[in-house]
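Only a single protein chain was left out; the remaining protein chains are all shown in position.
Letters A, B and C mark the chains in the order given here, with residues in each chain numbered from 1 onward.
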Amino acid sequence: MINKKKFIAVIGGSQCSSQEAEVAESVGRELARQGAILVCGGRGGVMEAACRGASAEGGITIGILPGDSRQAANPYVQIPIVTGIGYARNVVVVKSAQAVIAIGGNYGTLSEISHALESGIPVIGLNTWSLSRKGQPDNSIIPAQDPTEAVDKALNLAANQ
Amino acid sequence: MINKKKFIAVIGGSQCSSQEAEVAESVGRELARQGAILVCGGRGGVMEAACRGASAEGGITIGILPGDSRQAANPYVQIPIVTGIGYARNVVVVKSAQAVIAIGGNYGTLSEISHALESGIPVIGLNTWSLSRKGQPDNSIIPAQDPTEAVDKALNLAANQ
Amino acid sequence: MINKKKFIAVIGGSQCSSQEAEVAESVGRELARQGAILVCGGRGGVMEAACRGASAEGGITIGILPGDSRQAANPYVQIPIVTGIGYARNVVVVKSAQAVIAIGGNYGTLSEISHALESGIPVIGLNTWSLSRKGQPDNSIIPAQDPTEAVDKALNLAANQ
Partner (left out) sequence: MINKKKFIAVIGGSQCSSQEAEVAESVGRELARQGAILVCGGRGGVMEAACRGASAEGGITIGILPGDSRQAANPYVQIPIVTGIGYARNVVVVKSAQAVIAIGGNYGTLSEISHALESGIPVIGLNTWSLSRKGQPDNSIIPAQDPTEAVDKALNLAANQ
C-alpha cells in the first residue's frame, strides 16, 4: 500500500553539472526500485534528473513547486503540489520527507539541509555542503560515496521517522 | 499515466454532520471512479470522509497538512504533504487543484473558497457558503445538487485549467 | 510606548473606487489620531489610501508585502515586511492585527476576512462582503456606517484581544 512507502526528498541545484545529474538520476532509480516515493522541489537540474530516474523505474514522484503554476514542474513530476509561497516551500519539501538526500547544491539546498536538521530529519550528502559552527566541525550531514549507499542510508534512517 | 489525471480538491470542516460526511464520501468515491486524484487538507470530518470514499474505489488521496507531523493525517491519506505553515496551507490545498468542491464548512473553508476564486480556480458548492459583496449577490460558487453533479462539473471545469 | 499601542489591519482591494479610497484615507487618519498602528498588505488602492491617511496624521504604517521586494510597497508604508510567500501573506496581515477593518474588496479581501474570523479576530465592515452559510445569514462581520464608527468599534474590540 502506498501509505506504507517511505518518502525520501532529493535536493540539489535547479542547474547542475552533468555528473550531478547522473548521480541524481541513479538516486531516483534506486529509490523507485526500493519502493520509495520521491519528494523534490519539482524544478530542473538535480530535481528533474532524480524524477527522470524514478519515473523510468515506475516510481512515484512529487514536486513541491514554489510558484503558482503546475506547468512549471519538470516533465517527470507526477504529483505537482503548487504552493505559491516561493522559497518558503523549501520547508515543505523537507518536512514532507522522512530522510533527505542532498546532491551538490547552492544556498537553496543549504536552506533545505538546515530546515531538515532543525526538524530532526536525517540528511545524507553526496558531494554537497559541509558545515562548521563556532570553529568546530558539525558532522550532522551523513556522507555517502555513491547513489546506492545514499539510498540505503536514507531508507534505513527513514524507518525510524 | 498519473500525470494526465485531474487533481480535484475537496474542502469542508474538520468536524461535520453525518450527512455531510456521507456526501463527502460519495464525492470521494465518484472522483476515484472517474480517475481523478483527490487533494484535501488531510484532517478529519469532510476531508477524512472524502479520502475514505476515494480509497475504497482505489483512488489516490493527497493530504496537505497544516502542522509538523505526518501522523496527523487521517488514515485514508496516502500522500501526506507536511507543510508546517498552519492555516496558510489552505492556499496550497486550492492551488494544487484544478477545481474545488466545497461541502458545508466553516471560516477555514471560506478562506479556501476565496483563495481559489482569487486564483481563478473553479469552485463547486454542495450546501456551503454563499456570498454577496456591496449588497450584490456574487454567484462565483457554482451550485451542485448532489455528489455526482459536483464531480461532473468539477472535472469538466478542470479540463480547461 | 509603542508596544501599548493597538494594531489594526485595514484590508480592501489593491484597486478601488475613489469613494472607497476616501473612506480608507479617513480610516487611516482616524486610526493615527487615536494612536493605533496601521497594518495592511502594503500595496495600492485601499491599502495606499489608508497609509496616506495615517501618515498625514503622524501614525505608523506597516505593509506586509506578498513579493520579494520592498520597492513594491506604496510610498506611505514606513515599515515594509517582505514575506515572499505570495497570497499566503494574507494570513500574516490579519494575524498581526487585533481587529480588522474591511473596505469593499475582492476575493483576496474575503480570504483575509475568513482567516481573521477563523482566528477569532474581530472584523468590522464598511460596504464589504456579506456572508451566509447553508442558507443562513452569518453576521460575524460587524457593520459600520462610516470611518469613525469603524475605528471606534475596532479599537474597542481590539482592547479584548
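The criterion applied here is as follows: a residue touches a chain if its C-beta (ideal position, glycine included) is under 8 Å from a C-beta of that chain, and two chains touch if they have at least 3 such contacts.
In this text the structure is predicted, and so the values were computed from the model without any measurement.
Note on the undisplayed chain: of the listed residues A:P80, A:G104, A:P122 or A:P147, the one touching it is A:G104.
Within the full complex, the residue among C:C16, C:V46 or C:I60 touching the omitted chain is C:I60. Touch with the hidden chain on the side of subunit C covers residues 1-3, 7, 37, 60, 62, 64, 68, 70, 77-85, 88, 91-92, 95-96, 119.
Where subunit B meets the missing chain, the touching residues are 68, 84-88.
By the touch definition given at the top, subunit A reaches the unshown chain through residues 85-88, 91-92, 104-108, 110-111, 113-115, 117-119, 127-135.
Keep this in mind: only the chains that are shown with their structure count from here on.
With chains reduced to the mean position of their C-alpha atoms, the one farthest from subunit A is C. In this structure subunit B contacts its sequence twin subunit C using mostly the same residue numbers, the overlap exceeding half. Mean C-alpha position of subunit A lies 40 Å from that of subunit C. Centre-to-centre separation of subunit B and subunit C, using mean CA positions: 29 Å.
Listed for subunit A are residues 68, 84-85, 88, each touching two or more other chains.
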